[in-house]
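Note that this complex is displayed minus one protein chain, with the remaining chains in position.
Each chain carries a letter (A, B and C) given by its place in the written order, and its residues are counted from 1.
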Amino acid sequence: MIPVAVIGASGYTGLELIKILSQHPEFELVYVAASEGGTTTDRLHPSLAKVVSVPVEKADAAQVASVAELAFLALPHKTAMGFASELLARDVKVIDLSADYRLRQETYEAYYCPHIDAKNLPEAVYGLPEFYRQKIKKSRLVANPGCYPTASLLGLLPFIPYIKEDAPIFIDAKSGVSGAGKKLSASTHYVNINENIFAYNPITHRHAPEIAEKIDDLFLTQVDVNFVPHLIPVTRGMLCSIYMQLDRDIDPAAVLNDLYKDEPYVRLRSEPVDIKSVAGTNFCDIFVHKEGKSLFISSAIDNLLRGASSQAVVNANLVCGLDEGLGIPLFAYVP
Amino acid sequence: MIPVAVIGASGYTGLELIKILSQHPEFELVYVAASEGGTTTDRLHPSLAKVVSVPVEKADAAQVASVAELAFLALPHKTAMGFASELLARDVKVIDLSADYRLRQETYEAYYCPHIDAKNLPEAVYGLPEFYRQKIKKSRLVANPGCYPTASLLGLLPFIPYIKEDAPIFIDAKSGVSGAGKKLSASTHYVNINENIFAYNPITHRHAPEIAEKIDDLFLTQVDVNFVPHLIPVTRGMLCSIYMQLDRDIDPAAVLNDLYKDEPYVRLRSEPVDIKSVAGTNFCDIFVHKEGKSLFISSAIDNLLRGASSQAVVNANLVCGLDEGLGIPLFAYVP
Amino acid sequence: MIPVAVIGASGYTGLELIKILSQHPEFELVYVAASEGGTTTDRLHPSLAKVVSVPVEKADAAQVASVAELAFLALPHKTAMGFASELLARDVKVIDLSADYRLRQETYEAYYCPHIDAKNLPEAVYGLPEFYRQKIKKSRLVANPGCYPTASLLGLLPFIPYIKEDAPIFIDAKSGVSGAGKKLSASTHYVNINENIFAYNPITHRHAPEIAEKIDDLFLTQVDVNFVPHLIPVTRGMLCSIYMQLDRDIDPAAVLNDLYKDEPYVRLRSEPVDIKSVAGTNFCDIFVHKEGKSLFISSAIDNLLRGASSQAVVNANLVCGLDEGLGIPLFAYVP
Partner (left out) sequence: MIPVAVIGASGYTGLELIKILSQHPEFELVYVAASEGGTTTDRLHPSLAKVVSVPVEKADAAQVASVAELAFLALPHKTAMGFASELLARDVKVIDLSADYRLRQETYEAYYCPHIDAKNLPEAVYGLPEFYRQKIKKSRLVANPGCYPTASLLGLLPFIPYIKEDAPIFIDAKSGVSGAGKKLSASTHYVNINENIFAYNPITHRHAPEIAEKIDDLFLTQVDVNFVPHLIPVTRGMLCSIYMQLDRDIDPAAVLNDLYKDEPYVRLRSEPVDIKSVAGTNFCDIFVHKEGKSLFISSAIDNLLRGASSQAVVNANLVCGLDEGLGIPLFAYVP
């Protein structure tokens, strides 16, 4: 068993990590930390009573290094890179669920804050296994993608070779409320989002550059990505509706099939995809429809799993040389 | 008081018509019909108990003509035009909520069925008051727009003069479940749509030609309209997210303001619009954001009111020479 | 037109008061106040844009008295009685939506805080029109009942004459989330209440003494009232399931009918009642079923209307000698 740590246990993604890791056949969860220690996992998350009851400490890098070989960081951005640099210096592998190592330094600093771990940034690998699997296997620092970029990139990357020059991509993303985290806010008050839907930060949302940068990274292509997230009245799950223009006639289902047919966590669907078929799993379901040169792609994921915690464990499996499927949730919450 | 009839009282739009008309200061609801007669409005809709209890007949055109000057048809397409032609022949004005008179004959027949009232079709006026007000006033047959075209057209029409040539428009529409009507189906089973969202009939939905045709009608411009409707877990309301490309630099808020500032039922918003602020009303709320040459428009309506019944009453007011605001609901269901 | 004021405009019940009063045929809303002034009704509640846009002041009793004959207080308890005493001293009639004048002083002080307006407390009339109509008409200070007691009392009061001695009443109440107000809390976070239901403050909830006291007041009977409120994932509406034991054989539907047949806002139902048929209205729908000596009563109201604002306007109508039905909402939000 490989000893691992979860730093940042109090949020939703921390909880999902605890749930996955405590059932994992090769990882042993030996250390759990939150911003306030002195509690246990089941006091922090009452649904874990009689299931997982282990101490929750106040995070300490030296302590992590003394017991764990790999750490999952489910921390706010900025806090994450401070902690990651300390862990890497102590030879602890890091799967970082924050934004801190996802972007080139100049992009990061334009959208977030000054980067304080420029030293380790270059060796970070973007943890989207379908496109970076070989690099992840050799990495000791994985930048786990955000939920919006995960769903968007898995849907649109296969079609970048066929995109019409200068034509923008429009991504209309719909996220469940758990994506906004546990923090109280007017947007997450039940009365405000129940029976409702609205866009937020249209086009200027900071996941757009993450998407554009990975397109450039993989295809050396600059694309104008217009990203508009919406909040919808569901707890978990995310649907991305992607609109592109093609420069030639292709069979889009065949393009997807060529790329993904052997991928364990991507499912091509002949009917429009829905959230419920993926909520609770690491799957990304994709549907595509072409009308003339216009392409519509619909992709669905569980924002907390494929968009965060279960993808993080796939990455950890790869980093540790394990079968990437170990412990990964496959059964949707349906019904 | 002008005597009016509602034909098709058992569905959601029929109910909304009854609610509005029974409070209307100038219309008197003298005749209510449904496919099965022999009942009353409050047996059909128990929420009307102690409020509106009038007989519901089996629809008969001669009987309508003997008591009413104007009829609202909340009937399925095809049934509607059969009934409308009989009413018009008897000098009863018609506000038709079906699709039967919304389209040119060839378009209608390509998407629906053979048209059986080609005689009256040419005189039908499209009931979007902001763009057809003067024609509606002189009409005796109004084709009330569908909910999707209403929300879409009010959002995108102001920008057609500035659209980039050959660039498609993408409309990502989200509709509450009441839009699917009362009929039982797998899509409307609570378990299937609760905590879920999915697209249906992507790009091939028959509201796309309705939108394209009205653009052509008003601006003599052919635009490639890509329309993708989604079902969302809310009962009523509709949000349309519209993505366009412009051919020049404009101030989109000023464009909207010039066109709509004196319109009583369009509200320009400086924050992304939401469903709850319009549910229960005849308002269409619109937000717009431009980034480079990409334009994002977000429009919200109540699908059963502005997208059907309250817009129908505005049209009836206009047809009858009344103030268009008589009896029109303005107060949202918020919270 | 009688000039009236709303003090406490920023919450949900304040919004409902504004909606009702701005359409009222005999009341003119001349003064609106909130804890922070310097705004307008439509900035406070964006859904009111293009509908009701009037200044919102910082509340001042002298100013109220100079313009209004009657004031609605939608304030937190304690604040309300401070303000009410000032208004009464200036001859302004008061409809108080808080708990401050609902209870006998000793009961109030046991469950809330020391009473600071003992002077006016004795003249306060409990604003449940079906049982206190004549007193309300002669009053200048009405204590508007809470939503839980309104739904509970209307259901159970008719059966108090037949209750088995010493048998407790159990009230299992279910409230929509708007009952918890606008304040952010873990309970109202969408993720916590969506797809969920839970009891809170079981049996010790402070609405139980309000119910017991009114039973005693009307029937000189002490009953053991066990009240358990639950939060349910709906925005508005309340259902109370009441369990009683009878001391004799009665026809419960006949008992209800005798009492309520001429009441404009109580509807007896032959099928179990639901929230949607009353949400948006001042109605209380009641269903009753007896099995042996066990009685089950189910009552439904809109918590913000019959449970607060529309009942307050009925009371104001009575206090001012108007027809009690003026301006009262009757049309449910169905569908």
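The criterion applied here is as follows: contacts are C-beta pairs under 8 Å (C-beta built on N, C-alpha and C of every residue); 3 or more make two chains touch, one makes a residue touch a chain.
What you see is a predicted model; the values in this text were computed from it and never measured.
Undergrad: Out of C:I275, C:I301 or C:L322, which is the one that touches the chain we can't see?
TA: Counting the whole complex, the residue in contact with the absent chain is C:I275.
Undergrad: Among A:E195, A:E210 or A:E324, which residue is in touch with the absent chain?
TA: From the options A:E195, A:E210 or A:E324, the contact with the absent chain belongs to A:E195.
Undergrad: Which residue from C:P129, C:G179 or C:G237 sits in contact with the chain not drawn here?
TA: C:G237
Undergrad: Hey, which chain B residues sit against the chain that's not shown?
TA: So the residues of chain B touching the unseen chain are 12, 177-178, 182, 184-186, 188-191, 193-195, 233-235.
Undergrad: For chain A, which positions touch the chain that isn't shown here?
TA: Touch with the absent chain occurs at residues 12, 15, 19, 23, 45-47, 49-51, 178, 195, 235-236, 264, 267, 269, 276-278, 280-281, 283, 304, 330-335.
Undergrad: In terms of residues, what is the contact footprint of the unshown chain on chain C?
TA: Answer for chain C: residues 167-168, 170, 172, 174, 176, 191-192, 195-200, 202-204, 224, 226, 228, 230, 232-237, 239, 241, 243, 245, 272-276, 279, 287, 289, 291-292, 294, 296, 298, 335 touch the chain left out.
We adopt the following convention: only the chains that are shown with their structure count from here on.
Undergrad: Considering only mean CA positions as chain centres, point out the chain farthest from chain C.
TA: A
Undergrad: Over half shared or under half: which fits the residue numbers at the contact of copies chain A and chain C, same or different?
TA: same
Undergrad: List the centre-to-centre spacing of chain B and chain C in whole Å, with centres computed as mean CA coordinates.
TA: Centre-to-centre distance between chain B and chain C: 37 Å.
Undergrad: I'd like the Å distance between the centres of chain A and chain B, where a centre is the mean of that chain's Cα atoms.
TA: 40
Undergrad: Between chain A and chain C, what is the gap in Å from one C-alpha centre to the other?
TA: 47
Undergrad: Hunt down the residues of chain C that sit against at least two other chains at once, touch-wise.
TA: 12, 178, 195, 235, in rising order.
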